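Structure incoming, see below.
Note that this complex is displayed minus one protein chain, with the remaining chains in position.
For chain A:
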Amino acid sequence: MASRRRTLLKVIILGDSGVGKTSLMNQYVNKKFSNQYKATIGADFLTKEVQFEDRLFTLQIWDTAGQERFQSLGVAFYRGADCCVLVYDVNSMKSFDNLNNWREEFLIQASPSDPDNFPFVLLGNKVDVDGGNSRVVSEKKAKAWCASKGNIPYFETSAKDGTNVEDAFQCIVKNALKNEPEEELYVPDTVDVVGGNRAQRSSGCC
């Protein structure tokens, strides 16, 4: 259990249907974009080995169905998440307005031990569309929202051409590790000393 916590980072991608969750995941993991993804039914995940500050992690990225109606399934999928990535489409105000719902629903269903400090990262996707002319959510507005939620890191991405995707996930990994000390507390007493060290080192990363 303890060793698993140290190497596996679980990240959940949430956001409205069609904002590009699956595409972002595939761009990051497989460096590919396809116009032919299907709507995600249920949930799926991809894994990627990542190195962060000389440590090797398996990043497990969960992609879930975007329709609100399937939110109740989250209980099973969100458990043990280290970071939640919220995605909206910069060309859709509705997808931006729904971010509050996604964030709150996540906190209810995943019920992290410290909800106030649980790491989120926000991605405004599809910045490539129509050369930015169809954009309806400004960067300023998105950043204001992030500030109001405890300074959530924000990236503007294009899953299609790869813009900022790598950087965004670097940040996601970093933030996922913020949560790590919490989890380490569950390590049995016998390795408590190790757990203590780990906690210090991790907080150094953030």
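Annotations
The criterion applied here is as follows: a contact is a pair of C-beta atoms (placed from the backbone, for glycine too) under 8 Å apart; a residue touches a chain by one contact, two chains touch by 3 or more; residues count from 1.
Just so it is clear, contacts and distances are computed from a predicted model.
Hidden chain, UniProt protein name from the list "TBC1 domain family member 15", "Trafficking protein particle complex subunit", "Phosphatidylinositol glycan anchor biosynthesis class C" or "Cytoplasmic tRNA 2-thiolation protein 2": "TBC1 domain family member 15".
Here one chain is not drawn; of A:72, A:117, A:134 or A:151, the residue touching it is A:72. Where chain A meets the missing chain, the touching residues are 1, 17-18, 35-39, 41-45, 60, 65-70, 72-73, 75-77, 79, 94, 104-105, 108-109, 111, 113, 186, 188.
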